[in-house]
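Structure first, commentary second.
All protein chains but one are shown at their positions in the complex.
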Amino acid sequence: MTPATRAKIEALFQRYPQKRGALLPAVYLLQEEKGFVDGDGARELAALFEIAPVDVWEVLTFYNMFYTEPQPRHHVYVCTNLPCSLRGARTLLKGLESHLGVHAGGTTKDGRVAIGHEECLGSCGTAPMMRVDGVYHENLDLAAARRIVDELE
Amino acid sequence: MPTLTVDGIDYEVPEGRTVLQAIDDLGLLMNGVEIPHYCWHPKLTIDGSCRLCQVEIEGMPKLQIACNTPIAAGMKVHTKSARVLAARRGVMELLLINHPLDCPICDQAGECKLQDYAFDWGVTSARTREPRRPAKKSVDLGPTIVFDQERCILCRRCVRFCREVPKTGELGVFNRGDESLLELFPGSELDNPYSMNVADLCPVGALTTRDFRFKVRVWFTDDVESVCNQCSRGCNIVASRSNNKIYRFVPRRNDAVNDTWMCDHGRMSYKKNANFRLTAPSADGREASYTEAVKRAAELVRAARDGSGKIIGVASPFASNADLVAFRDLLARLGAGPARFSVPRGEHDDILIEAEKAPNAAGCRALGMVESGDQVGRAELALVLGHTTTAEVFGDVKNIVLIDTHESALSLRATVCLPARTFLEKSGTFTNSRGHVQKFAAVVEPAFEAWSEADALAQIAAAAGIS
Partner (left out) sequence: MIVEPYVKNYLSEHYGDDAYRTLAGYEAAGGFAGLKKAVALAPEAVTEQVKASGLRGRGGAGFATGLKWSFMPKTSDRTKVIVVNGDESEPGSFKDRLIMERGPFEVLEGILIGAWAMGAQRTYIYVRGEYKESIRTLESAVDELRARKLLGKNILGKKGFEHEIVVHSGAGAYICGEETGLLESLEGKKGQPRKKPPFPAQHGAFGLPTTVNNIETFAHVPFILERGVEWFKSRGTEKSPGTTLFGVSGHVERPGLFELPLGTPLREVLGHAGGVRGGRRLKGVMPGGMSMPVLPPSELDVPMAEEFLSQKGTHLGTGGVMVMDETVCMVRVATVVSYFFRDESCGQCTQCREGTAWVHKLCLKIEQGRGSAEDIALLDNVPSLMEGQTICAFADAAAWPIQGLLRHFREDFEAHVREKKCPFPESFEL
């Protein structure tokens, strides 16, 4: 944990009656450093929050947006829940899988892009859509999706 | 006190309890009132996730979990209605989807709550042919516990135990939904002084002790009630025996002494019963028969008394109250002063482990015996029980008659040595640090001749012509 991250986390404590309330925000902050939180990171958080390392690991493994392993540079998540599937999300995903040469849940051979499913992102009126590195791209067709993916560094 | 009606019978119960707690308080839980349960435990926080303890409560449209429903005056509970039975069967079947039918190779068989309830409520398999979720099989969780993750029903008792009792919090449940798995923090171990309690707690065979693994089937054993002798807490235990051999200690519930726990050290102390025992009497450095050794001891006693030599009595805080009373009485008849005794001490915690590392120092004190580690001083004869008072303090003593269970430097030094029975080989009582006088019963017979301290002293007295 860098001193800057530590300072940002400590600044959050006063927002909650119990410091543990700052744990989810703290994980986000620590995750910004390397893209994931490993055992050492979990231990540091545990010490900072005065809880057991296993308590931190429970939180890390429960939530979709936390990672405990190194991540590729880009995350491409296509929503494949019902409203999106009704408008062709899974066909679009298959198109992207072909385009990138990797199945959903996997990472491209050069290790840059991970592609996967995601549950409803609250974009049902602008389906199909995908979330790329946290940014929503809505009202997609396969051509637009391919362009967005091709522009990723 | 509010009245709780269960299956038509009225009970007076204290305020502020849940249905399950109230029935447990009355001593009726699974003992007259059958409300099967997994995640609830009388000594842990309420969990409420297994859903097995659901009961029907008049006035409430949905079934309620008995473990988390506070008693209200006039509450009427039904534990055997068709809805309740259907709910139980539902829970049981759902658990059997992923629980492997390992009974033939699982230690828990015979004392398994999944087995028991499955047979009680008629659900022995799930109507599914889908593959089970993959999980670990037979891995070491630490030095004491073996973990079969496939068997885990996620009742979380072990998680709560580690957080609430030793407060070491090693275990957690990771992931979500049907990917939930009981796990340790990566790279860590389950290693605390109370770790083996999780094997008792686990309703199924997911957590078992390495020590007991594959040693004996529980239906070949029977359990004898006893008390742990490793410290002055006096945790209540049962000793499981088969064919005159002790296979394990398991704690027994006593809300005033040890709740439902015991420490690992005490639990493993059953092994001490077999090792390094004094198996044969000796007199003047040579092996002798019990009768010969008793006779020699009697000679020494008579000689000391007749010659007005000083007789010292040294008692043991490992002896039972009956043994200590016999000792005190004999010493009184011999005109010796009160016995002295010493107590080994060590680390303690604020859970169960106490500093006095013997079960009956309180018994010694209650009988007026004097705690001392000083040199015994000049004496003609020392009558000694046990070896908690070590050999060095007997420097100026001419003869030692020792009645003891295990070999020690003192047994090499003693003039006469008489093998004694351990607390597992006789019945009696110990008084713990809080003044509870607790009974224990004989579990096994020694393979050699041995007598309780009281009996050995009686034989010596008889041989010495002391009434």
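Each chain carries a letter (A and B) given by its place in the written order, and its residues are counted from 1.
By definition in this document, contacts are C-beta pairs under 8 Å (C-beta built on N, C-alpha and C of every residue); 3 or more make two chains touch, one makes a residue touch a chain.
Note that the structure is a prediction, hence the values are computed from the model and not measured.
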Exercise for the section: Among A:22, A:52, A:104 or A:140, choose the residue that contacts the chain missing from this document, as touch is defined above. Expected result: A:22
Handout entry: Touching residues on subunit B - with respect to the absent chain
Key = 46, 48-52, 54, 62-63, 65, 68, 70, 87, 90-91, 93-95, 97-98, 127-128, 130, 133, 153-154, 173, 175-180
Practice task
Can you list, in ascending order, the subunit A residues touching the missing chain?
Solution key: 15-18, 20-25, 27-28, 49, 55, 58-59, 62-66, 80-83, 85-88, 90-91, 94, 119-127, 131, 134-136, 138
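Going forward, only the chains that are shown with their structure count from here on.
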Exercise for the section: Averaged over CA atoms, how far is the centre of subunit A from the centre of subunit B? Could you give it in whole Å? Expected result: 50
Exercise for the section: Using the touch rule from the top, collect the residues of subunit B that touch subunit A in their complex. Expected result: 163, 168-176, 183-188
Problem - For the subunit A and subunit B complex, residues of the former touching the latter - result: 39, 42, 52-55, 57-58, 61-62
